[in-house]
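Presented below is the structure to which this report refers.
Shown here: the complex without one of its protein chains, the others still in place.
What follows is chain A.
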Amino acid sequence: MSLSNRRSTEGPGGAAPPRREDPAPAIKALGLSAGYGGREVLQDVSLTLNAGEILCLIGHNGAGKSTLLRVLFGLHRPSAGSMKVFGEVPAQHTPAALGAAGVALVPEGRGVFPDLTVEEIFGLALWSAGVPKSGQRERVEEVLEVLPRIKEFRTRRAGTLSGGQQQMVSIGRALLTRPRALLLDEPSIGLAPKLFQDLIRPIAALRDTRGMAILLVEQNVREAFAVSDRVLVMRSGKFIFDGAPSDLDDHARLMELF
C-alpha cells in the first residue's frame, strides 16, 4: 500500500548515486508511549516508515506529532515501546546513536543558530556527524545541488536570513549527515505556499534518487499530500487513519478526521 501512490516529483537528484531500497523499514516503532510530567502524549503508537517512502503525518496541535518525532530521534525517551532503524535496534536511544544509524531531524521552527553563519552551521553538522575533513567538501556540494540557493547566503549569519532561507539551511544541515530517514517537523511554518513547494519538491525528489524515507509532519495538507505516498492522521496521541492521500481527497472525510 505504501508505495502504490507514488507521485513523480521534479528537482535535482543530488550527487549521491541512487541507493537500492533497503528491504527493512527505515523506521519500525512498536507500542511507543511517551509523555511529560505524568501526562501521556503518545499512547501505544506503532509506526512503519518504509525506505523510499514519504509518509505525511497530520493532526491537531497537541495531537502528539512533534513528540513522536522527538521520540523517533532520541530527543525524548519513550516510557514504553521499541524501535528499529533499518532492521537494527539502535545502540542507544540518543540523537547521536540514531544519527549514526541514518536518521536526521529537521526540528520545528527555524532550526538554525541566529548568531552563526551558514558555513559555521554546516561545519557544526559535519563535525557532529564525524565527517573527516577530506569528505566535507563533497558533502556540502551534494547539499548545494539539492538546495542551490544556499550558495547565495553561505557567509551570512542565519539570524539575518528570511524564514524560507533559514528553513533551507536547517534542511541542508540535516542533509549533510546523508540521512537515509529524514524527519521533517512542520517545515512550512511561516512560509508562503509557493515557497514551501519550492523547498519541499527537491527534498521529495530524494525519495526517488536516493531511496530516502521521509516522515513529514505538516499542517499544510494540500502541499504535503502532493508529495506524499501515505498519510497518517493523529488525534490525542493515537493514529486514527492510515492510508493513501487520495483516500482523503474528499474534503468532508478529511475534516471529519482532522
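One rule holds for everything that comes next: a residue touches a chain if its C-beta (ideal position, glycine included) is under 8 Å from a C-beta of that chain, and two chains touch if they have at least 3 such contacts; residues count from 1.
To be clear about the criterion, contacts and distances are computed from a predicted model.
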{"item": "Complex member absent from the view - protein name from UniProt, among \"Act minimal PKS ketosynthase (KS/KS alpha)\", \"Branched-chain amino acid ABC transporter permease\", \"5-methyltetrahydrofolate--homocysteine methyltransferase\" or \"ParA family protein\"", "value": "\"Branched-chain amino acid ABC transporter permease\""}
{"item": "Selected residue (touches chain absent from view) among A:32, A:51 or A:105", "value": "A:105"}
{"item": "Among A:75, A:226 or A:244, residue touching the chain not depicted", "value": "A:75"}
{"item": "Candidate in contact with the missing chain, chosen from A:115, A:138, A:152 or A:249", "value": "A:115"}
{"item": "Given A:173, A:210 or A:230, the one touching the chain that is not displayed", "value": "A:173"}
{"item": "Selected residue (touches chain absent from view) among A:30, A:124 or A:226", "value": "A:124"}
{"item": "Chain not shown, touching residues in chain A", "value": "73, 75, 95-96, 99, 105, 107, 111-116, 120, 123-125, 127-129, 173, 177"}
